[in-house]
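In what follows, a single structure is set out as structure tokens and then discussed.
Yeah, one chain of the complex is gone here, protein chain that is, but the others are all in their spots.
After this line comes chain A, so read on.
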């Protein structure tokens, strides 16, 4: 009997060791767990994404225009998150003669306060916005074009 007890204990210890070995490093600060906030186009309920960035299209750009793109963060998770950083880039253009370059369209840094807290299973429209700037000397071929602005963010998990 003593032998089987030792056998059981040893097996449990080995199993625990294996699981701990394959597990990732535990966080050093529980409230500061880093999470990548990513957005998506449309609803993908079965997708792997946990955070969603939403925004309305910007319209009516013209040479010299500065338009503000408002962003809403939707958090479907059961704990609060803290949005630490938002980044945006001009990724493409619908017109061949109007490339997605800084000479035709620029995106400035997010203008609001960060970090911003989003409640568990909550939704928050950020107080700031991302300025979209069309330079004065933008190409005339950009008239009527559609630019794609790619937005992503990084946040932290907050305490439960």
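The working rule: a contact is a pair of C-beta atoms (placed from the backbone, for glycine too) under 8 Å apart; a residue touches a chain by one contact, two chains touch by 3 or more; residues count from 1.
Heads up, the rule we're going with is that contacts and distances are computed from a predicted model.
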item: Omitted chain (choose from "aminomethyltransferase", "Iron ABC transporter permease", "Biopolymer transport protein ExbD/TolR" or "Fibronectin type-III domain-containing protein") - UniProt protein name; value: "Fibronectin type-III domain-containing protein"
item: Option from A:83, A:118 or A:142 whose C-beta touches the chain left out; value: A:142
item: Among A:55, A:112 or A:128, residue touching the chain not depicted; value: A:55
item: Interface with the undisplayed chain - residues on chain A; value: 1-2, 4-5, 7-9, 11-13, 15-16, 19-20, 23-27, 30, 33, 35-36, 38-41, 47-65, 67, 69, 90-91, 98, 105, 132, 134, 136-137, 140, 142-152, 157
